[in-house]
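The complex appears here without one of its protein chains, the remainder shown in place.
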Amino acid sequence: MRLSDVAGKVGLTFTGHDIEVSGVNTLALAGPGQIAPLFSRKYLPQLAASTAGAVFCEQKFAPAPESGRSCLMAGANLKLDWARVVALFARAQGCLSGVSPQAYVHPGAELGEGVTVYPFAFIGPRAKIGQGSTLYPGVYVGEDCMLGQGCTLYPNAVLMAGCVLGDRVTVHAGTVIGSDGYGYAQSPQGHVKVPQVGTVEIGDDVEIGANTAIDRAALDATRIGAGTKVDNLVQIAHNVQTGRHCLIISQAGVAGSTKLGNGVVLAGQVGLRDNITLGDGVQVSAQSGVGQDLPPGYIAGGSPSMDMMTYLKVTKSLPRLPELMRRVRRLEKALDPNDSKESGDE
Amino acid sequence: MRLSDVAGKVGLTFTGHDIEVSGVNTLALAGPGQIAPLFSRKYLPQLAASTAGAVFCEQKFAPAPESGRSCLMAGANLKLDWARVVALFARAQGCLSGVSPQAYVHPGAELGEGVTVYPFAFIGPRAKIGQGSTLYPGVYVGEDCMLGQGCTLYPNAVLMAGCVLGDRVTVHAGTVIGSDGYGYAQSPQGHVKVPQVGTVEIGDDVEIGANTAIDRAALDATRIGAGTKVDNLVQIAHNVQTGRHCLIISQAGVAGSTKLGNGVVLAGQVGLRDNITLGDGVQVSAQSGVGQDLPPGYIAGGSPSMDMMTYLKVTKSLPRLPELMRRVRRLEKALDPNDSKESGDE
Partner (left out) sequence: MRLSDVAGKVGLTFTGHDIEVSGVNTLALAGPGQIAPLFSRKYLPQLAASTAGAVFCEQKFAPAPESGRSCLMAGANLKLDWARVVALFARAQGCLSGVSPQAYVHPGAELGEGVTVYPFAFIGPRAKIGQGSTLYPGVYVGEDCMLGQGCTLYPNAVLMAGCVLGDRVTVHAGTVIGSDGYGYAQSPQGHVKVPQVGTVEIGDDVEIGANTAIDRAALDATRIGAGTKVDNLVQIAHNVQTGRHCLIISQAGVAGSTKLGNGVVLAGQVGLRDNITLGDGVQVSAQSGVGQDLPPGYIAGGSPSMDMMTYLKVTKSLPRLPELMRRVRRLEKALDPNDSKESGDE
């Protein structure tokens, strides 16, 4: 593909020679036939040393024509434009098509047109697999599951019975959807399981990372809103409801029945307690723990969490706490010179 | 089944019409043929609007007879009674029985009566699978494993060699039991593996969530006591010993050789260091980190943990730490007006 083709397809302009381009790579690794991105000023020294045939960057960083390097100029949304450039060259994973005779497809399952089922995938009775979906090896789709069109379930992803996926849902390897919620009643004989008879419903365009767990509801359904992106190793407990376009980053955990509005961002290793509600656009910083409802737009930090401005001040003060204790002790002695208490380990 | 049958089977009483009931659902979703639970006063408004044919609740919340709604009245243990009601309607997952010809069962394995082995499950030599157990697709049972009666291993659950499960053990999808403990000796050439030659022993009635990891012991065995319930994405390191009826909630991690008494509760994202002992009934609140032994009944919070009462006070004080620093500075200046130190960023 020529650089002019790339520019045309993504609606951008370019300068310099209309070179033939075969792909994208970093400034450090790209060769004469590749496009490398320059995301900010701090990479300019790398650009100087790069052998990339073309650079993708904001207009203000475009190399001079005499540099001999072509330039694909980003528009108003640098990262989005880059995503579209990369998409031109990205090759989908996978190597087979059609339904493998080494898969298990229950005769009572329904497969849409163009469905790919790899060897060792399992599809239970009454499951419906939407057109153009792909199930990699080791995938388990339990009875009564419904998958929309264009879904991708990577190796060893598991959908327990009755789970529902919208269109274009991607589930990465090893993720489990529809495992039983953690619900027990206490009895003199120990913990008695409350059967988890609900399901999980995943909206359109949701992507879920690797080795994540999303539990089925006790009753009704655990729901992940359309466009939400869930990272690796995340825990979503029973009856959680997330809004649309949330970002739930690696190792975060959301306890039972908690509700997230639209566009909520949970950073890595965040924990949310059960039965709380986070309003639209709430952001929670990494490793924080939230124990109560948060209004729309709130930015939370800390465990337990406080508002972000307070949290930043607290984290700045905290290393000086031991010194503060010594200073208070000095003040006490200054006010009462007869005070002979040991100051201990202050 | 009629409401009178339900009441009879779980030993409860009911009021109103003896309607035909087909299942359970939430107050919001239940229809005329379903029972919906009312767990507390705060859901009374939902009850008013519900189309549920019957409500399950404490006697004090029972609808008036003229409401036309039947009522199944909970006994002394609301949640336990509800668990038993739900169990009447819950359908077990799964769709096959018998041993699939598409499974791999080593000729040296022993399968009890009524064992179900799905396609693509693997059972190694000398493994014994107790009567009535079910192994879903992708399950791996290594050589010399022993499973009791009525065990369920959901898709892609893995038991490495020599692991022992009691009766009625449930392992959810993607969980790994018997992976090597993390044990290395330092040498000038780098980390040298200490072979992990112990096993894992899981007691009766243990349930383990999805994508959890329980490592085999270096020597002897890692043990999970009978009746203990482990949630998703939990880490149990080598040689950990848990008592009976513990609750270990999602994303908690227990480091090597640590011992838990009976009835210990670890909330979500808790971390316990290695080689410590928590007494019977210890409770650790979410995201806490415990670094030393805790006596029976202790309630711990914080990272590093302190007793819960102290922790609650600390978390209340903490947001005011920056203000406290300013106040101490003011006191210092009041006592020594010539003090001209910069107060810096206090």
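Annotations for the structure displayed:
The letters A and B name the chains in turn, as written, and every chain counts its residues from 1.
We adopt the following convention: a contact is a pair of C-beta atoms (placed from the backbone, for glycine too) under 8 Å apart; a residue touches a chain by one contact, two chains touch by 3 or more.
Nothing here was measured: the structure is a model prediction, and the numbers come from that model.
Only one residue from A:13, A:26, A:189 or A:292 touches the chain missing from this view: A:26. Screening B:110, B:180, B:204 or B:280 against the full complex identifies B:180 as the residue touching the chain left out. Of the candidate positions B:1, B:44, B:64 or B:192, contact with the unshown chain belongs to B:192.
Among B:35, B:54, B:160 or B:206, only B:160 touches the chain left out of the display. Interface residues of chain B facing the missing partner chain: 104, 106, 120, 122, 124-125, 138, 140, 142-143, 156, 158, 160-161, 174-176, 179-180, 182, 184-187, 190-195, 197, 211-213, 215, 219-220, 233, 235, 237, 251, 253, 255, 269, 271, 273, 287, 289, 302-304, 306, 310, 313-314, 316-318, 320-321, 324, 327-328, 331, 334-335.
Touch with the hidden chain on the side of chain A covers residues 23-26, 28-29, 37, 77, 79-80, 82-84, 86-87, 89-91, 93-95, 100, 102, 118-120, 136-138, 154-156, 172-174, 205, 207, 209-211, 227, 229, 231-233, 244-245, 247, 249-251, 268-269, 286-287, 303, 315, 318-319, 321-322, 324-325, 328, 331-332, 335, 345-346.
Note that in this section only the chains that are shown with their structure count from here on.
A turn of 120° superposes the CA atoms of chain A on those of chain B, with the angle given to the nearest 5. We define each chain's centre as the mean of its Cα atoms; on that basis chain A and chain B are separated by 24 Å.
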